[in-house]
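Yeah, one chain of the complex is gone here, protein chain that is, but the others are all in their spots.
Labels for the chains are A, B and C, by order of writing; each one numbers its residues from 1.
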Amino acid sequence: MSAKKLHFGIIGAGRIGRVHAETLAFRLPEAHTVAITDVNAEAAQQVAARCNIPAVAASAEEIFANPQIEAVLICSSTNTHADLIVQAAKAGKHIFCEKPISLDLAKIDAALAAVKSAGVQLQIGFNRRFDANFARVRNAVASGEIGAPSLMHIISRDPAPPPISYVRVSGGMFVDMTIHDFDMARFLIGDEVEEIYTAGGVMVDPEIGKAGDIDTALIVLRFRNGVIGTIDNSRKAVYGYDQRVEILGSAGKIATENCYPNQAVVSGAETVHRDLPLNFFMERYTESFVTELRSFTASVLENRPTAVTGIDGRIPVVMAIAARKSYDEHRPVRLSEIG
Amino acid sequence: MSAKKLHFGIIGAGRIGRVHAETLAFRLPEAHTVAITDVNAEAAQQVAARCNIPAVAASAEEIFANPQIEAVLICSSTNTHADLIVQAAKAGKHIFCEKPISLDLAKIDAALAAVKSAGVQLQIGFNRRFDANFARVRNAVASGEIGAPSLMHIISRDPAPPPISYVRVSGGMFVDMTIHDFDMARFLIGDEVEEIYTAGGVMVDPEIGKAGDIDTALIVLRFRNGVIGTIDNSRKAVYGYDQRVEILGSAGKIATENCYPNQAVVSGAETVHRDLPLNFFMERYTESFVTELRSFTASVLENRPTAVTGIDGRIPVVMAIAARKSYDEHRPVRLSEIG
Amino acid sequence: MSAKKLHFGIIGAGRIGRVHAETLAFRLPEAHTVAITDVNAEAAQQVAARCNIPAVAASAEEIFANPQIEAVLICSSTNTHADLIVQAAKAGKHIFCEKPISLDLAKIDAALAAVKSAGVQLQIGFNRRFDANFARVRNAVASGEIGAPSLMHIISRDPAPPPISYVRVSGGMFVDMTIHDFDMARFLIGDEVEEIYTAGGVMVDPEIGKAGDIDTALIVLRFRNGVIGTIDNSRKAVYGYDQRVEILGSAGKIATENCYPNQAVVSGAETVHRDLPLNFFMERYTESFVTELRSFTASVLENRPTAVTGIDGRIPVVMAIAARKSYDEHRPVRLSEIG
Partner (left out) sequence: MSAKKLHFGIIGAGRIGRVHAETLAFRLPEAHTVAITDVNAEAAQQVAARCNIPAVAASAEEIFANPQIEAVLICSSTNTHADLIVQAAKAGKHIFCEKPISLDLAKIDAALAAVKSAGVQLQIGFNRRFDANFARVRNAVASGEIGAPSLMHIISRDPAPPPISYVRVSGGMFVDMTIHDFDMARFLIGDEVEEIYTAGGVMVDPEIGKAGDIDTALIVLRFRNGVIGTIDNSRKAVYGYDQRVEILGSAGKIATENCYPNQAVVSGAETVHRDLPLNFFMERYTESFVTELRSFTASVLENRPTAVTGIDGRIPVVMAIAARKSYDEHRPVRLSEIG
C-alpha cells in the first residue's frame, strides 16, 4: 500500500484518454495522475473532476515541463503521436502511446530513435494482448501446449462501420482496424510475418469505396517460421463485435469464442438462443485497458522492458502498408519490399 | 460529476468489508466513505489507507455518532448484525447489512421494527440478485419471455468446504450457504415458498457430520403460485464454483451456464477442453458486489425502496429453519410452521 | 457373414413394432424375422412387405407354435405383455418385451416366474440405456471417472402431452413416462432406490388433472448407497424433447446436453441461435432402438444374461407406485412399503 507510485501526465481527454484516466484513478493504486491536458480544455476539466486529477495543464508542453511527472499517456489524435513521443522522450518521460505511432515510417523511426536516445520506456496501446482470451491462446503457443503451430485464423469484425467522414481521414481500414490484428498475429505466433496477400472488397457500404477504402478483407500471412494464417475483417457484423482466433498446432488446436453479457440460454418455441455478444471494444476489452496500464506501470517502476515496445508499434504499420500494396497490385507482397 | 454524494461509514474491515470499501472508493463516484471501524484496528487502518478513507473510527458507536455519515455498511460478524441495525436505525442512518441479519427470528423482527420506526432504508447483501446471469433469468420470468414458470432448479456448489472450525460456528449449511439460494429462489420466481422438503447427507467430509452439519442437500420448494423447484447444494465440487439456474415455463426455458476466466477451447489428443470455471464467489460475483452498492446508493439518494428489503432478509432465514426441520423430521415442512 | 442368425417372431405391428421390424431387417445381419402378427392384420402385412418378412401369423399363438422361431418381440399393448411373456416362456422362446411388463406387480411376478422356470432369456425395452449419451454417463460412474457419486439429476420433458384419451388409459404419468427415468436412475447410479418423495401438479393442461393424472413432477430419490437425486418431468416443453442427466461425484461432474438436428449456429441481429433439439423419442433415440436389439440378439446367441433383465422391468413399476403414493400422501415413501 505504501509502495512507490508512478506519477502520470495525460495528453488527450477524449474517449480513450478518459478510459485511461479512470483506470489510473480507480483501479491502479500504484499510479497517481498529476495533470491532464487536451486541446478541448473543458473535456480535460471534466475528466480531471471525475478522476480527482489535481491539475489541468494548458498544453502538452506544460505536462512535459512538470518535474513531478514521470510518465505520460499520449491519447491525442494519431497525427500528433510521433511528435509528442519525441518531445516526451527529450523531457525524459516514460511513454505510453496509443496506436498507431504514425502512418509515416520515417516519423516512426524518428520517434523510436528519440526514445532510444533518451533511454526512456515506451509502450504502445495494443491492449488486446492483455485480453484474457488472447493471452490464454498466446500462452498455449508459447508453452507448447498445442505443439508447433501451423495454421492461424483471426476473425475481427466490427458491429458497424464508422461514419464516412471518419473513413476519409482514418488512413484506411488496414491502418485503422487491421493494425490490431497485425499485432495480434505477431503476438500469438511469436514470430515475424514475411509476406502478405490481400483479397478484399467493398461489400458493406459503397460510400466506403467512394472514399477510397475497402470494408471487407481476407489477408493471408506467411510467417518466417512457416506458419500461414488469415485475418478476416469486416466493417459490419449485424450481431455485434466478432473477435476470435484459432491456431492449429502439431499437438492440438486452441480457439476462442466471443464474450457475452451473460451465460443465459433461452429455449423457445422457434430457436435455442442467447443474447448477442458484447457489442464493441469498450465492453469487450474493458479489462484489457486496465491490464495494459498495470503492465506499463510495473515495467517502469521495476525498470524492465515494456510488453509492447516501439518496434511492436512500427511493424504493424509496415504490415498495413504491405497489405494495401498487395490489394492494389493483386499479388503477394514481401514485407522486405516496404521501407 | 457534481451530483450529490452519499456519505458512508463502514463497520467491519474483513474480507467483505474491504471489497465494499474498494467499491465505494474506486467504482462509485456518487459515494464517499467518511470513516471505517473494525475490532481489529490495524485491519481498519489498512483498508483506510488503501481506499483513501480519511478516518478510522474507534467503534461502531463513533460511526453512528458522526453526523456527516448518512449510511452505514454493516460487514462485521453475523452475531452483531441485528444489534448494529437497531443502533444504526436509532441514529437515523440508512443501512446496508450483510446477510444474514440474524439466526434468531425474534432478533430479526426487533431489527426490522427499529428500521421501520426510524424510517431509514435497509438493504440486505444478497448480491447474487445483481449478477448479470441471474438478473437475465429474473427478467425472462418477469417479462413473460418464458411464459408461466412451472419448474425451477438452482445448482449451488462450493469448490471446497470451509474449515471445520468455521463449520462449527456457521449455524449450519442452510443458513451459511443455502441462504443465498433461498433468496435466489424467491427472486427468480417472484413469489413466496410455502413448503420445503429436504433430502441431504454427509458425503464430502465425515468431520462435517461430526460437527452436526451436513454437506450435501437437495431441497424441494413449493411456491404459492404452484411452481416447484429444487436447490442442489454441495460443499465440494472439484471443478470449482458451480452456480447455475434453470427455469421451465409454458413458453420456453431459460438456463445459465457457469462463468469462465476465458472463452478458449483446446482440442487435444485426448479431449476437447477448457479451463475450469471461476473458482469462488470473489471472482464469480465481482461485478455484483459493485452493482448492489450502486443500487443501494441510488435508492437512498433518490429516496425509493431498496432492491433487497428487510423482509427479504428475514424470509430466507425462515426457509433455512424449515429446511433443517424437514431434514430432521424427514417430512415436508410448511413455512407457516416456523415462527 | 455366415455366422449363426437368431430367428424372430414379432407380436405387434404398431409404431414400435415396426421400428423393431426394420431394425431386424435392415440393421442386424445376425437376425432373421420369420413371422409377424398383429390384431390388425393389415398393419402386420404392411410391415411384412416393407421388411421382407416371409410370413404374417394369424395370432401370437401361431408365433409361439412356430418351431423355427427362437425369440419373440412383444410389442403389443401393455395389458397383454405379462400374459404373452408367460405363453412365450412356456413355448421356450427367448423374449424381448416392451416396457412396462404390467402395472400389476402380481402379474409381473407371475411372468418373471414363468421366465425363470422356462430358463429363457428376457430383456425389457428400456432403450435409453443404449443411448450414446447415457451410456457415456454410466461409464463415467462405473469407471470411477467422476469418483463416488453424490447428487444426480434427470431432466425428462416431452414436447407435448399425449391426447387426453390416451392419458385416461395410460396408467398415469409415473408409469407411462417417468418409468424410463426410474430405470435410468438405477442404471446410471448402479444401485437401488430406497425412498421416493414426489412433488407435482397440473401445470400444462387442466384436462389432465380432470383425468386424474398430473403433468409436472419433481421426484426426489434416495439410493441405498446414499446418493440423492431428482427426476424432473413435464408433459410439455415448447422447445422439444428435453432429455438430460447430470451426476456430481467426488472427482468431478458429468452432464449431457440435448441432441440437435445439426450443429449450425446463426448469429443474427437479435440473437445467437440454433435450431430446436430433436423433437421426440423416435428421432432422439433412433440408434438406441438398434443397439438394444443388437444387445438382446447377442445375449441370446452367446447365451449370456441380457442387459435389462426382468427385475429391471419390475423395479421401475414399484418406483412408479411409490412415486404416486408419495404424491397422494404428501410424504416420503420407502420402496419397501410397496408390495
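Convention: contacts are C-beta pairs under 8 Å (C-beta built on N, C-alpha and C of every residue); 3 or more make two chains touch, one makes a residue touch a chain.
This one's a predicted model, so the numbers in the text were calculated from it and none came from an experiment.
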Per the definition of touch given earlier, which of A:49, A:151, A:282 or A:311 contacts the omitted chain? A:151
So one chain is hidden, and I want to know which residue out of A:39, A:220, A:298 or A:338 touches that hidden chain in the complete assembly. A:220
Check the options C:39, C:255 or C:338 and report the residue that touches the missing chain. C:255
When the complex is taken as a whole, what residues of subunit C touch the one chain not shown? 1-2, 25-27, 29, 46, 49-50, 132-133, 135-137, 140, 145-146, 251-259, 261-269, 275
Residues from subunit B at the interface with the omitted partner, ascending: 237-240, 242, 266-277
What residue numbers in subunit A mark contact with the hidden partner chain? 147-148, 150-151, 153, 157, 197, 199-201, 203-204, 216, 218, 220, 222, 226, 228-230, 232, 234, 236-239, 242, 248, 250-253, 330-332
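Here is the rule we go by: only the chains that are shown with their structure count from here on.
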Between 0 and 180 degrees, and as a multiple of 5, what angle does the rotation take that fits subunit A onto subunit B by Cα atoms? 180
For copies subunit A and subunit C, work out whether under half or over half of the interface numbers are shared, and give different or same accordingly. same
Can you give the whole-Å distance between the Cα centres of subunit A and subunit B? 39
Cα centre of subunit A to Cα centre of subunit C, whole Å, reads 58
Set of subunit A residues in contact with two or more other chains: 267-269, 275
